[in-house]
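Notes follow once the structure below has been shown.
Here the complex is missing one protein chain, while the rest keep their positions.
So, chain A:
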């Protein structure tokens, strides 16, 4: 049924650390690898080795540049590069669920995961239209909507070793930038992480109440006089002596202006 549950027993989701993500795209590849051969229809590619390749992905990594405004403390601040993985946020007020005309899209009461029943999906695409985050992609080969399942076929899978019972992207991330857990439980590790690091929602003005949270990048270190060795490394020769001193004077004596400082 396409009505949203008023509450869910748990709120399983991801916490993505924008401070730690190095933008390696390993999560993109492992997501595609796992999900193309497990739950639901495969994730097809069109023209994969041709001139105009494209394909269905459930997780994509953008990169953004943030240029802070100059201020008195930092007259010319350096820009920061932020790698930004994006997949379904498993919203509490998921607009993709209520727009579905067939009931194929649903949010699970037991854990809050938003899923598509592919045998009911007519491929109208309206759920993708309603998603602000671009989390849903219509598979061109299968004609059904694909989206992140939070690896529902891994997290409860008792055939897998316990450490593998997390979404594929989380298991793969070499930087530890992706965390999985119950965001409805304030005592869970992910909830504590969100509280500690000021986890945020994407496009809160859309009113979707995403479950997934993003941890903002920490401020960059500033290079000031913090190095205890700095005084020892300062140049000691104030005025050039010897051959360099003679050369400096000789060049100064030549006509024309010298640019480049006092010595």
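Please note the rule applied: a residue touches a chain if its C-beta (ideal position, glycine included) is under 8 Å from a C-beta of that chain, and two chains touch if they have at least 3 such contacts; residues count from 1.
In this section, contacts and distances are computed from a predicted model.
For the omitted chain of this complex, the UniProt record lists the protein as "DMSO reductase anchor subunit (DmsC)", which is one of "ABC transmembrane type-1 domain-containing protein", "ATP synthase subunit b", "DMSO reductase anchor subunit (DmsC)" or "Sugar ABC transporter ATP-binding protein".
Set against the missing chain, the residues A:66, A:109, A:195 or A:247 yield one that touches it, A:66.
When the whole complex is considered, the residue among A:14, A:91, A:121 or A:183 that touches the unshown chain is A:121.
Within the entire complex, the positions of chain A that touch the omitted partner chain are 1-3, 18, 25, 28, 52-57, 60-69, 77, 79-82, 84, 86, 95, 98-104, 120-126, 128-134, 137-140, 142-145, 200-207, 214, 216-217.
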